[in-house]
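Of the protein chains in this complex, one is absent; all others appear in place.
Going in written order, the chains are labelled A, B and C, and every chain counts its residues from 1.
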Amino acid sequence: MDSALIPNGVKRCSMGKFLLWNSIIGLVLLWGVFALLLCWIKGLNQTNMNNAYGFALWIWADLAVIALGGGAFFTGFLRYIVGKEELKNIINYAVLIGFICYSAAQLILGIDIGQPLRGWFIFWHANIHSMLTEVAFCLSCYFIVLCIEYIPLILENRQTDKVPFFHNLTHNMHEVMAIFAATGAFLSFFHQGSLGGVSGVLFGRPFGFREHIFGTIWPYTFFLFTWSAAACGPCFTILVTKITEKIAGKKLVKDNVIDLLAKISGWMILTYIIAKTADTLYWAFVTAPSTGFILAKFYTENPGSVYGYWILFLEIVICGFVPALFLIVKKWRRTPVLLWTAIILAVIGVSLNRWVLVLQVLAVPVMPFTDWNIYFPSWQEIATTILPVAYGILLIMISYRYLPIFPQEAELNPIEPEPEPEQEAKPEGKAEEIKTKAGEPELKPAEA
Amino acid sequence: MEQVKDKKFGMVIDLDKCTGCGSCMVACMSENNVPFREDETDKLLSVAWMRVYKMTNRKPYPDTEVCYFPRPCMHCEGQHSGHSPCVSVCPAVATDYSTATGIVSQIYTRCFGCRYCMAACPYHARVFNWFDPVWPHGMEKSLSPDVSVRMRGVVEKCSFCYHRYQKAMEKAYVDGRKELEENEYQTSCTQACPAGAITFGDLNNTHHEVYKIAQPDHKHHGKSKNPKVFRLLERLGTNPKVYYLSSRKWVRQLGDNYRPDEIMK
Amino acid sequence: MLPFISFEWVWDMGHLVFHGGLWYALNIIGLAMTYCVLKTIYDTYKGKGAQHH
Partner (left out) sequence: MSFLSFAVGGAAGTALTPMPLKLMDDSSIWTQMWPWIPVPQDGEVSYENSVCTLCPGHCGITVKKVENRVVKIEGMKGHPVNDGGICLLGLAGVQLLYGSRRVKTPLKKVNGKFVKISWDEAVTEVASTIETMREKGDAHKIGCLSGTNRGTVPELLKRLLWVCGSLNFFHMPSVQDSYEITLRMMQGGSAMAGFDLENSDHVISFGSGILDGWGSPVRMFRAHSLWREKGARFIQVESRLSNTAAKADKWVPVNPGTEGALALGIAAVIIDESLYKTDFVDNYSSGFDSWKRQVTNNYTPEIVSKITGVDKSLILLTARDFGRAKNPLALCGRGEGSIPGSIKDFKAVHALNALVGNINQQGGVWAIPEPDYINWPEPTLDEAASAGVSKGRIDGAGKGKYRLAQSLFNRLPEIVNSKASSPPDVLFVSGANPLYTIPDTVAMNEALNNVKIISFSSYMDETADKADLILPNHVFLERYEDVPASAGLNQPITGLSKPVVSPQFNTRHVGDVIIQVAKKLGGHIGDAFPWSDYKTCLEETLGDKWEALNQTGFVTEADFNPTNDMSGFKTDSGRFEFLENGSVAEVLFSSVKPEGDEASYPLTLVPFDSMRLTGGYIGNPPYLMKTVEDTVLKGNDVLVEVNPKTASKYKLADGEKAFLMTPKGKACVKIYHYEGIKPGLIGLARGLGHNVNDRFLAGKGVNVNQLMGSKEDTGSGLDAAWGIRAKLVKA
């Protein structure tokens, strides 16, 4: 039915299966849209946020997806600036994932603010000293870059590519892609960093506050965030690629590409986590104590012992050093189980880091006579957070079906003569099922 | 022409006198058109600019002691002029620090509700309008035209009754004066407090009562020279303009965080 | 956001650096895109692209 739109030399499932899965995901999307409308029409009383928890699930989701979407800028940086040619085989997907993550972040921000219709005040009445302003500007600009990077991909669809103008545009944009990639890397450096600064500048919140470089400009979490996004973003790109491969039931990217990206990630994570450890130690023994806080105050005696030292151990050791080593050692990263483990841990690690720096900051009592604040999101918050996940899956499904995202797919999966359409459809359908059920927990923190 | 000196309006709350009655809270609500809802028992959803906290020495009966702790906005000055925790983070300049008065303002029509300032404020002085404000039919008559009613989705907080300052200045201007008398500008809570526990005035003016009690050391970010006077969470460097006076040591200690090794000495 | 227009604007180092960087990035993106589009129009006019198919 839609075979004319499907890229040359690759096979796709039947239209029926495709639509069926589209509608299932679409239902989840609609649920999210319903929650979104509730929040817009009735206001933020639909959430479980309160005056102590002004930032909650949504802001965490924003920070997390931006970090995970960091794969786009960093892969682009490696591909176009550093010149790692192999990465051209994964850059398309990295861009798509980045596009989804960044559009998701903007959507969530649009729900999160109390006056969405005044959202543009952040640009118009900008306070340049606010980390959020920096985030808003760089994030929006970088989103434009992502769109620009995504456009050639769309235009490479078999039908649009036939149009000479589009074909030429694609070609010309590829020619100058390095400029966009460089600009993207520049912008990402700042907004990733500014997100790190969001809690780092809060000198009223000893849990989040960090010393500043040169005493005033940026807190050290600025650099840690950029670094961790560059380190863990590619892991998320690999993870989503691997999941897509599992679902599609075929190899889409060659091992050497994954291997290279994984190796770089490994070293990035290692250097990041060493820096993070140093930061944590300095904060725990110098910064926080100077305001009367010892580490135990942050990690003990809270209701249900939710916030314990286990967080530090999980974030730094289990989700930091462990994946770093798994990815650095060649033998380990080439063992599929360990590679999978490492990328999943890295993704959890960076998400946990963002969680801690948003929610624990607000949970810790600062006034000595107040208690810990405990928060659990409302269904509306959860639904609106899942909404972009569903949207992401849909966009990936559609893009994968109609666009030549994986340049190596045809080579890795040569079409045998006279394929049976029924057989083709079946594994695809099953694979879709795995994607929605098994794939969701991993995708959720990422694209939410 | 003589230059008008910068003011630094601040407050001293005498915790020895404060009885925790809550009149300051209602005085503030009534003055500032604060909305109310059917269920106000979730204090984290409640809009209140002034909140009276209750603290105890955590000792068992009969050695228990209780102290009430009224908490308006601290109008922090920060370590350098105007670098209060909230003002520095607001992305849309919806809150600002006035160096002329030392008051941290909040522009409701500018605020787009990101709540970053709430995350920044360690005093929970900022509250968000989670709900549309609703006055039951007829009750809107009690609204004061001096203060605009806030819409849902924006952050609000104590303004030190800034509109009263404006009114007083207008009057002074008509009288041909540039400076206000101490009693011309007082906040609603100060005026109402039945115990007279609140003293309000200009911390830069050595003749003002508030200066005499607080004895701020402007060379050290306003730290009080009065041993009985302290500020809440002073160590964070917020440099608040609300001072507290208590003759009880445990109360003064509960005003800030101390490491175990500091409490020993 | 804009000098002269918005009252938040201050002529200080912070604003110059921040908005300098911002407009710098925006201009690069804009110029590069303009270049692409113009070049594409030129190429298409020259009949490029069609011979692939």
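Just so we're on the same page, contacts are C-beta pairs under 8 Å (C-beta built on N, C-alpha and C of every residue); 3 or more make two chains touch, one makes a residue touch a chain.
These numbers were taken from a predicted model, which means no experiment stands behind them.
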Self-check item: Neighbouring shown chains of the undisplayed chain, as defined at the top
Solution: A, B
Quiz item: Which listed residue, B:67, B:103, B:127 or B:203, touches the chain dropped from view?
Solution: B:67
Quiz item: Which listed residue, A:75, A:115 or A:199, touches the chain dropped from view?
Solution: A:115
Quiz item: Which positions on chain A touch the chain that was left off?
Solution: 115, 117-118, 120-121
Quiz item: Which parts of chain B are in contact with the chain that was left out?
Solution: 14, 16-17, 19-23, 25-27, 29-31, 33, 36, 38-43, 46, 48, 52, 54, 56, 58-62, 64-68, 109, 132-133, 135-145, 147-151, 153, 191-197
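We adopt the following convention: only the chains that are shown with their structure count from here on.
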Quiz prompt | Centre distance in Å when chain A and chain B are each reduced to the mean of their C-alpha atoms | solution = 40
Self-check item: Intercentroid distance (Cα basis), chain C paired with chain B, Å
Solution: 46
Practice problem: Among the residues of chain C, pick out those that touch two or more other chains and give their numbers. | Solution: 8
Quiz item: Residues of chain A touching 2+ other chains?
Solution: 124-127, 129
Quiz item: Any idea which chain A residues touch chain C in the complex?
Solution: 123-129, 134, 137, 141, 144-145, 148, 162, 164-165, 167-169, 171-173, 175-176, 179-180, 183, 186-187, 190
Quiz item: In their complex, what parts of chain C are in touch with chain A?
Solution: 1, 6, 8, 14-15, 18-19, 21-22, 25-26, 28-29, 32-33, 35-37, 39-41, 43-44, 47-50, 52-53
Self-check item: List of chain B residues in touch with chain A within their complex
Solution: 42, 44-46, 53, 55, 69, 85, 88-94, 110-116, 118-124, 126-132, 151-155, 232-233, 235-238, 254-260, 262
